[in-house]
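A single protein chain has been omitted from the complex, and every remaining protein chain is retained in its original position.
Moving on to chain A:
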Amino acid sequence: MPVLEVDNITKLYGESVAVDTLSFTIDQGETYGLLGPNGAGKTTAISMIVGVLDRDAGQVRVGGRPHSPADRRSKALIGYVPQDLALYHDISARENLRFFTKLYGMSRAAAAREIERVLEAVGLADRADDAVRTYSGGMARRLNIAIGLLHRPKLLILDEPTVGVDPQSRNAILASVRELAGEGVAILYTTHYMEEAERLCDRIGILDGGRLRAEGTRRELVGLVGEHDQVVFKVEGDPAHAVPVLEAAPGVGRVQRVEGEDGEVVAFVADARAAMTELMAAVAAGGVAVRSVEVREPDLEAVFLHLTGRALRD
């Protein structure tokens, strides 16, 4: 049974449709990414799922229970990490966490245990008693996430948690999310960073203009637009010599010499990793001197461009 079932949720602002009949599900331990540019409707969709914003149509079920803004039992199953920092800056991290353990009805002993756990998990144990206003942006982001993890939710919803975060903190956040998924937590993750969605998510929904344009694993989405992996060879001497050699190799769709790049030839294959051994054998047999080899997999940027006619960061 899916942990989260979203069924045709819709939000209207006057004549404008912010989210249009959005549907998807997330299973236990699965990480689902909602990928879309700013203004695509990600935050509105999440706000409706969490119960912060009223829906104009559609249903949401959490843990098999119909979920509404007034349903406290289904709300208790959700850990929510809003896009904006939702912290009290004049009090310490520990006091912030303690406040939310009380709102979630945790016992004193459980609260103390979980506070220590999440502080360790986000690497803030040594600064737990400092006022949040003294934190760096990355530390505040990590505390923002820690609050969402406090009550061990079955469904964790993270709304662009890495916006404005330094690379080190971003990596730590992504690692934490992967770990949680490994523990069986269902995760809904919104981002407009294509790389994050590719690294983190088991399945991805591409949202644009409030509508889900496509959904699937990264490979399924790439397959939708017929893109292929690229194996880029840099060769010694005339690259024209390498073209027929590569064209003759098994599994190669076509070969293209790259104009303007010194000695670069690109072989288009369905699966670069699978084809690599035979390609290397072919160029060796053909007497092509290879300086370097690079694999370029088709990315979601291309998929988004194909589906919407716009770049992801437009």
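Just so it is clear, a residue touches a chain if its C-beta (ideal position, glycine included) is under 8 Å from a C-beta of that chain, and two chains touch if they have at least 3 such contacts; residues count from 1.
The rule we apply is simple: contacts and distances are computed from a predicted model.
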Name of the absent chain as recorded in UniProt (options "Thiazole synthase", "ABC transmembrane type-2 domain-containing protein", "Branched-chain amino acid transport system permease protein" or "FAD-dependent oxidoreductase"): "ABC transmembrane type-2 domain-containing protein"
Of A:D90, A:D129 or A:D262, the one touching the omitted chain in the full complex: A:D90
Sole contact to the chain not displayed, among A:G33, A:P161, A:G210 or A:G263: A:G210
Of A:R65, A:K102 or A:R291, the residue in touch with the unshown chain: A:K102
Residue among A:Y32, A:Y80 or A:F304 touching the omitted chain: A:Y80
Hidden partner chain, touching residue among A:E5, A:E30, A:E114 or A:E160: A:E160
Positions on chain A where the hidden chain makes contact: 18-19, 38-44, 47, 50-53, 69-70, 72-73, 75-76, 78, 80, 82-91, 95, 99-100, 102-105, 147, 160, 210
